[in-house]
Every structure is written in C-alpha cells, then in structure tokens.
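All protein chains of the complex are present and in place, except for one that has been dropped.
On to chain A.
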Amino acid sequence: MTQTYVEKIFSNKCGKVYSAGDMVMAPVDGAMIHDITGPLAINVFKEMGGEKVFDPEKVIMLFDHQIPADSIAAAKNHVMMREFAKEQGIFNYDIKEGVCHQVVPEKGRARPGEIIVGGDSHTCAYGALGAFSTGIGSTDMGFVLKFGALYFKIPESIRLEIEGKFPKRTGAKDLILNLAGDIGADGATHKALEFYGGTVSDMDISGRMTVANMAIEMGAKAGIVPPDAKTWDYLSGRADVTPFEMTGDEDAAYAEVRHYDVSDLAPKVAVPHNVDNVVDVTEVAGRKVDQVFIGSCTNGRFEDFAEAAEVLGDGKFSDDLRVIIVPASKEEYLKVLRAGLVEKFVEAGALVEAPCCGPCMGGAFGLLAPGEVSLSTSNRNFRGRQGSTEAGVYLCSPATAAASAMTGVITDPREV
C-alpha cells in the first residue's frame, strides 16, 4: 500500500492505516502558545474546566509578537501567561529567545514524524524538519491543552517536485513566492504541500524553513520536507532523536503532482495586497520604497542576513528610507553579531532590533503611514498588515530587500 508522507505520520501515530479524508482524534507531540493567541487559549482551557495541562513538557510557551511589552495590555497578558506557566510547570522561554517558528525547531522541539500544533498560522514552518505541524485557533488550543489531542481531517497532499540549481541572487524565498503566485492564495486549502526533488535536497534547513513557513499563504494545512541527512544533522545536539527513513511514496494518491525547474527562476516580488500577486522583480523595479524590513520567521536567519550583507558589500543603505533588521532568534542574532554583520548593517544605516516579530504583523513597531511603501522579507502583504490600510507592502527575498535598501527603489539584486 502506498501513502503520502502525511498519511504515514497519522498512521504511525495511531498504529492503524489512515488515508486522506479520514477524521481522527490524534495525540499531539507539541503545543506552542505565544503572547497573542496564548492568553485566549488559557482562558478557554479554564472555561472548559481544565485544571492541569495534558503534559507540561509538551507545551511550548514564548513571547514574540509584542516584546518587550509595547503597551500595558501586552504587559498584563505576559504576566498572566507567566503565572500560568509557573502554576502548570511549563517551561517558558519568555521574551528571551525569539520568534516561535525559529525557536521551536532550534530548541529541538519539532522532530520528523511528529504532530505539532501552534496558536499561530505559520506553525506549518516546522514541516521543514519533517513534522506535521499546523496552526490552530485559541479554542482548539484550549482543547489541546486539556486533552493533548485534537480532531484532524487528514489532508490530501500536493506533491511538489522541484529540480534545478538556483541562479545567482535567487533562492528559497523566490521559489515559494513563485509557488504562491501559481497555486494561488486558496489553491491548497485543506491540503498539505510535500516538497521533493534535487533543489529541496540541496537546500539548507534555513531555506526549507522559508518554504514550509509560507505553505499557509496558499491555504495549506502543512508544508513538509521529509527528513534526510541534513534534517538529522540539524537536530543532532538539539534533540534526542534516532534517525529513521520516511518519505511519501511516489505513487501515492496525491491530489496533484507539480513539477518545477528553478534554473531560470527570476527574483520574485509579491505586490500589494495579496501574497499571490507575484511578479518578476523587473516588472516593479524603480518603485520608491519608504521602509525595508529584513527579518521575520520567514527570512530572519543568519543565511538571510549573510545574503543581504553580500549584496550590500561595502555600500550604504539609502538615506531616503528606513532599514529595519530583526534576527528571528537569539541564536541567529548571536551568529550575525559574531560574524560582524550587525556592525556592518548599523554602519550602513540600519536599525538592528532584538529578536521578535517586529513589523511583520503591524503590532509593536515599524508601522507605516498612509501612502508609504514597505519592502519586506516577511510572509504577508495584506492591506493594513504593517500599519495604515493606505500603505502598501511588497514581499521579497533578503537579496532583493538589500539591493532595494541601497538604491531607495525596488531593485533587481542581480544588477547590484
């Protein structure tokens, strides 16, 4: 019998063969809560009559959206969550470690074959390490905190076969933007994306995180790269795991199989106000930009900043715009700091902020005025996402962001 990778995860977890479309009450291996959706989940857990969480060691708590607290309301939510963690015996990473989708994998708390849920839509990011991970709302999370399980309709998978070598100054972000443009904002609703092919094998874990992170932008429930030597290598020293082999069977019942060759891929840009409004950078080159944001759980890792720094070279950022740089976690921050990149960015005219979600969700800082344009390496460009509903957000790779930050207008990174 052949199965998709997702079908194998659910079947292994339950000791019984399941197929896409089956509804199952599945146990979860991890439940992540953060400062925005966490308080509501805790309230729901209590309203449901919850007294002790199902397993404190499987609950992952951290604060990343509004840190350090940017309002009294945020500070009160933090206090409430800290008290809950203490009372329940949950380890709380608090404001110290960074953005949830970076911290969970780097602490070894997302492993191949696991089922993980998180109170954040980009929880699909842990699929970079071969986990079935998905975003859920606070009421579902309250249920999970109480029972350690949740109803899932096992999704069908779209098998993506990616081949070819990325041309200079293009990479994982351009690939996933290209896919979003092709598949559309709702083209994968209720489905999982499974990534295969030589390009994916060649991609480092950072690139795989970029790709899995944005599966939700096509409506997908999960975006998964089955584990290989790179996965186990990343996890070694982070988690107590014994490598195993598991992958989706080529002849399984996929909803669809799509083939891509990245050899001719151009740098891509998602134009306001939808993530699937994707064009080649050349089509929008020359448009004036007021703010450049390099960071977020999509592109806030050392590899992203190294790419941006390479594009920057010995140059400077334009005085006509603001450049905000936010590493995704303490670990990544220390890497860019020790490599001398923080100094380089600050000298070039950027603000470097401590690890957090930053301008990505328009909460804590970096908000836009009406009429302003932001170029961002984050994952969403919805109207009003980074401030005024009369502002516009363009999404791109770190290379395109750095090139544009130097010129003040959207710029093809291949020309810098």
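Convention: contacts are C-beta pairs under 8 Å (C-beta built on N, C-alpha and C of every residue); 3 or more make two chains touch, one makes a residue touch a chain; residues count from 1.
Simple rule for what comes next: contacts and distances are computed from a predicted model.
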Inset, instruction - Assign the chain not included in the display its UniProt protein name, restricting the answer to "Rieske (2Fe-2S) domain-containing protein", "Probable glycine cleavage system H protein", "succinate dehydrogenase" or "3-isopropylmalate dehydratase small subunit". - result: "3-isopropylmalate dehydratase small subunit"
Legend entry - Residue touching the undisplayed chain, where the options are A:2, A:189 or A:236: A:189
Inset, instruction - Sort through A:135, A:171, A:207 or A:327 and give me the one touching the missing partner chain. - result: A:135
Legend entry - Where the unshown chain meets chain A, residue by residue: 13-16, 22-27, 36-37, 39-40, 43-44, 47-49, 65-66, 71, 73-74, 77, 119-121, 123, 135-140, 142-143, 146-149, 185-186, 189-190, 219, 221, 274, 361-363, 367, 380, 382-385, 388-390
